[in-house]
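Before we start, here is the structure in question, set down as structure tokens.
All protein chains but one are shown in place.
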Amino acid sequence: MFVIQYFIPHYPFNRMSHWFSDWFAIILACAIVLGALNLMKISIQKVIKKKPGWGYAVVIIASFLLITIIGLSEGEGFREPGTWFDWLYVYVYTPCSSTMFAILGFFVASASYRAFRARNFEATLLLLAAFFVMIGRVPVGDIISGFMPEGARLSNLASWIMTFPQTAGQRAIMIGIALGIVSTSLRVILGIERAHLAGE
Amino acid sequence: MEHFALWLGGFLTLGIFSFLYKDNPWYKLTEAIYVGISAGYFVVVYFWDNFYSKFWVGVFPHKRLNEAGELVAGVEPDYWLIIGGVLGLLMLMRLLPKVGWISRWPLAFIVGATAGLWLINYFASFVMVQIQNTVTPLFGADYNASLFVIVGNIVVAVGTFTGLIYFFFSKEHKGAFGSAARVGIFFLMITFGASFGYTVMSRMSLLIGRIDFLFGDWLGMIR
Amino acid sequence: MKYYPSTSARFTAGFGCFLLALLFSLFSLSVLAQEEPAETDTASLSVTPDSIPLEYYPLPPTNVRVKDAPNDAGGSIDVQWDMSPDDVPEGKVKQYRILRAELIEGQRREFIEIGDATAGATLFTDGNTEDGLDYIYKVVAVNSLTQNNEVVWEAATESMPAGPVRSSAQWFDRQRVNALVGVLLLCVFIIYFITRARAGKELFIRKIAGLEAVEEAVGRATEMGKKIFYIPGISDMDNMQTIAGITILGKVAELAAQHETWLEVPVCRSLVMVTAKEVVKEAHSKVGRPDTFHEDQVHYLTDDQFGYAAAIDGMVVREKPATIFFMGEFFAESLILAETGNASGAIQIAGTAAPAQLPFFIASCDFTLIGEELFVASAYLSREPKLLGSLKGQDMGKAVILVAILIGIILETFDIWSFSTLFSVID
Partner (left out) sequence: MSTKAKEILALALIFAFSLIFYIGKVLGWGAVRFSTTVSLIVILLVALSLLWILILTIRGHLVERRIVFLYVGIAVALPLFMTLSQRIAISPEVEAVYNTLEGLPEGSKVLVSFDYDPPSAPELQPMAEAFLYYCFEHDLKVIMMGLWPQGPMQANMAIEKVLSDEKIKSKNLKYGEDYVNLGFQAGYEFVIQRMGSDFRSMFPTDYRGTPYEQIPLVKNVKNFSNIDYCFNLSSGFPGTREWVQIAVDRYGVTLGAGNTAVQAPQMYPFMRAGQLVGLLGGMVGAAEFEFLTKWIGKGTKFMISQSFAHVIVIAFIIIGNVAFFRSERKTGLKR
């Protein structure tokens, strides 16, 4: 049906994806209850059985209940500045997620230190490309290569890598993925791939 | 309150950073708070954004009046949404062990509809347009491209071509075909390298932002 | 794997030192090379009289054409015009305004402003029409002066009216025929090879290292008596990568059930949790061990990307699983997960079609499925002829694309025919 919709702009086909998006959103809202209950169940089990680390499970339960009750009781405008929900969001949630995100900076460095070795030709290519892009994208790059003519400076080299070989690789991956998705979709539609419907 | 908020932010930030040293109680505490808060956060957001404003308001619309006291157009209830509500309800049936199997229906619906939707969008944006743009005159439209661009165009063409060959599954990578696939891998590697470089860039920026919070917003050492 | 011939360590070290020194000296240099920001001057404004001289009025736009917007669901009309001769850079036209009047039973109603377009524009799409109603349009060229964001004066000239015109919906989007043909072609290939495979034709599939290693990785966990973690990505069930990941989970769960190894699936989406539970349960009963399935094997953590990553990090560090699978769509958390897993000493097999995350999986995991390989996994692991058939169809699609690229480039390069228009989906 959605395939047809793409080609036929006429009503009711043009409405179909809207309906789907709404239905999907509603299903999601119902499904998250399942997830939350599952988390609670496992945490409560931990506390009751006094498994190692049950104290932290108490914290999970408490913070979950805290934000849920506050959020649901604050009504439709729960997100507006000044509400308690917003406070929790800005001062608890945001620092945590931002820091988790920022911690990647450290991991990226240790991963490059540990794993990026010029083991063979492929790995060397990967390293070289990474090197030129990293150095070429920051101002240092142009200082290093300042003695070279305009066109051969590192920043231009980085741009060239990005625009040409990089694009080619991305494109091959993209087309491959698209074909993979189309074929998987087709298998789902034809009912050949039905692992997700286990039990039928 | 503001002082407390800043200290709380600092406490949580350092708590997560302490994981870098090793797993420790401070991190465990922060992690537990984070998991609880984020799970609750999404429950609340899904409830208001999806369930309430899509389903409830859609089926039982507010009577929104404009300044003159007339009904604003476009508030007729959309009864099609009830189907979504029913599917959602079926999902919740999972809580009852006996009729849990019924939740497969909404799942099948989602997977099927997704399959249909992605099929066509992906084909159009990722296959058609990408081919369209690989197929370019190598020497520029009027044979006037610079050497730089010509080499680039050839590289793009060769790279896309050999890269795709690497993704052939039903043919063994041997002989000329195998070498082409190998060249394809080289291109993939360059792509990954460039990706890697950019990721380092990105992650460092985020780290800078966070350190800026610690020393700037919290401790006031940076202006 | 081929290794570089070992060079003298001394040389490497010396070279390393040199590079480092170079890097830092240049970095220091770079920060010294400062540049003064340029000064910006403030523009002066001239004041104008209240009465507008005639020469301030622009010439009107001409040749106004109206037509129903093509390939849409109705409700819109395209208005096109030729620019006013005064519409030149720094000229007398600041903007165009579009006026519209309804024509009911031959009677023209009042013209109302329905939109504006910037100077230099020649097209406006009126998306507020009612299908079946007649409309008449006019385009107005406007010259004006604003100061402090208040309009000081305004001079406008109207074009001749154009119309009547009606909007209507079309049943078929002709611009998308090519996409339809392409999809159909691919479907035909896939279905053809599926039927051929069903008929018993042997199909070859090349080796994929990551998938060969699945069995070994599960076996290792059994030997060590430790857990296996399976992370199906952080996307929901409306993502094809998640579906592919769940399919592979089925196979891994079967292996784990056979070996009686504890497979744990922490997920971050409720729908995925529901599905994964079913899949794991099914796998257990498939190998005849429904008793070994436990509800808590699959559990939900949080929908939040990094909350999920933080929780998994903790689990990995504390429980030290022998094997970790990452199959599905990943975003930034991939590196946190893979690095922590690597540090804890687990064997890791990853598969994703998210290109940005691939380098890190390649760096931190023992085996990685790249892009399309993820979607092939279910066929590869099950060796079911139907699935292998679809794979062959997919490859045929690729072959067609390769040929198309080759022919296209030749045609385009020698300027024989603009081949690329065949693939155009934008107008």
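By letter and in written order, the chains are A, B and C; residue numbering begins at 1 in each of them.
Here is the rule we go by: contacts are C-beta pairs under 8 Å (C-beta built on N, C-alpha and C of every residue); 3 or more make two chains touch, one makes a residue touch a chain.
All of these numbers come straight from a predicted model, not from anything done at the bench.
Peer 1: Going by the touch rule at the top, give the shown chains the omitted chain contacts.
Peer 2: It touches the following shown chains in the full complex: A, B, C.
Peer 1: Pick from B:I16, B:A115 or B:V129: which residue touches the chain that isn't shown?
Peer 2: Once the missing chain is taken into account, the touching residue is B:V129.
Peer 1: For subunit B, which residues lie in contact with the unshown chain of the complex?
Peer 2: Listed in rising order, the touching residues are 6-7, 10, 14, 20-21, 45, 49-50, 53-54, 64, 66-67, 72, 74, 121, 124-125, 129-130, 132-133, 156, 191, 194-195, 198-212, 215-216, 218-223.
Peer 1: Please give every residue of subunit A in contact with the chain that is not shown.
Peer 2: Residues of subunit A in contact with the hidden chain: 14, 17-18, 20-22, 25, 79, 81, 94, 97-98, 100-102, 105-106, 108-110, 112-114, 116-119, 127, 130-131, 134-135, 137-143, 153, 155, 158-159, 162-163, 166-167, 170-171, 174.
Peer 1: Extract the touching residues of subunit C with respect to the undisplayed chain.
Peer 2: Those residues of subunit C that touch the unshown chain are 3-4, 6-7, 9, 12-13, 16-17, 19-21, 23-24, 27-28, 30-35, 37-38, 40, 73, 75-76, 94-95, 113-116, 118-120, 124-128, 146, 148-150, 235, 306, 331-332, 343, 355-356, 425-427.
Rule of thumb we're sticking to: only the chains that are shown with their structure count from here on.
Peer 1: Farthest chain from subunit B, going by the mean of C-alpha atoms per chain?
Peer 2: C
Peer 1: So the centre of each chain is just the mean of its C-alpha atoms; given that, what is the distance between subunit B and subunit C in Å?
Peer 2: Centres of subunit B and subunit C (C-alpha means) sit 9 Å apart.
Peer 1: So what's the Cα centroid distance for subunit A and subunit C, whole Å?
Peer 2: So the centre of subunit A lies 12 Å away from the centre of subunit C.
Peer 1: Give the residues of subunit C touching no fewer than two other chains, as numbers and ranges.
Peer 2: 176, 179, 183, 186, 237-238, 240, 243, 271, 274-275, 278, 301-304, 306-307, 310, 318, 335, 355, 359-360, 363, 370-372, 376, 391, 394, 398, 401
Peer 1: Could you tell me which residues belong to subunit B and also touch two or more other chains?
Peer 2: 16, 19, 28, 30-31, 34-35, 37-39, 41-42, 91, 94, 104, 107, 110-111, 113-115, 118-120, 123-125, 127, 131, 134, 157, 160, 164, 167, 188, 191-193, 195-196, 198-199
Peer 1: Looking at the complex, which residues from subunit B come into contact with subunit C?
Peer 2: 16, 19, 23, 27-28, 30-31, 34-35, 37-39, 41-42, 91, 94, 103-104, 107, 110-111, 113-115, 118-120, 123-125, 127-129, 131-139, 157, 160-161, 164-165, 167-173, 188, 191-193, 195-196, 198-199
Peer 1: Write out the stretch or stretches of subunit C touching subunit B in their complex.
Peer 2: Subunit C reaches subunit B through residues 176, 178-179, 182-183, 186, 203-206, 208, 237-240, 243, 271, 274-275, 278, 301-304, 306-307, 310-311, 313-314, 317-318, 335, 355-356, 358-360, 362-363, 370-373, 376, 388, 391-392, 394-395, 398, 401-402, 404-406, 408-409, 412-413, 415, 419-426.
Peer 1: Please output the residues of subunit C touching subunit A within their complex, sorted ascending.
Peer 2: Touch list, subunit C to subunit A: 1-4, 22-23, 26-27, 29-30, 33, 71-74, 169-173, 176-177, 179-180, 183, 186-187, 190-191, 194, 236-238, 240, 243-244, 246-247, 249-250, 269-271, 273-275, 278-279, 281-283, 296, 299-307, 309-310, 318, 332-333, 335-336, 338-339, 342, 353, 355, 359-360, 363-364, 370-372, 374-376, 378, 386-387, 390-391, 393-394, 397-398, 401.
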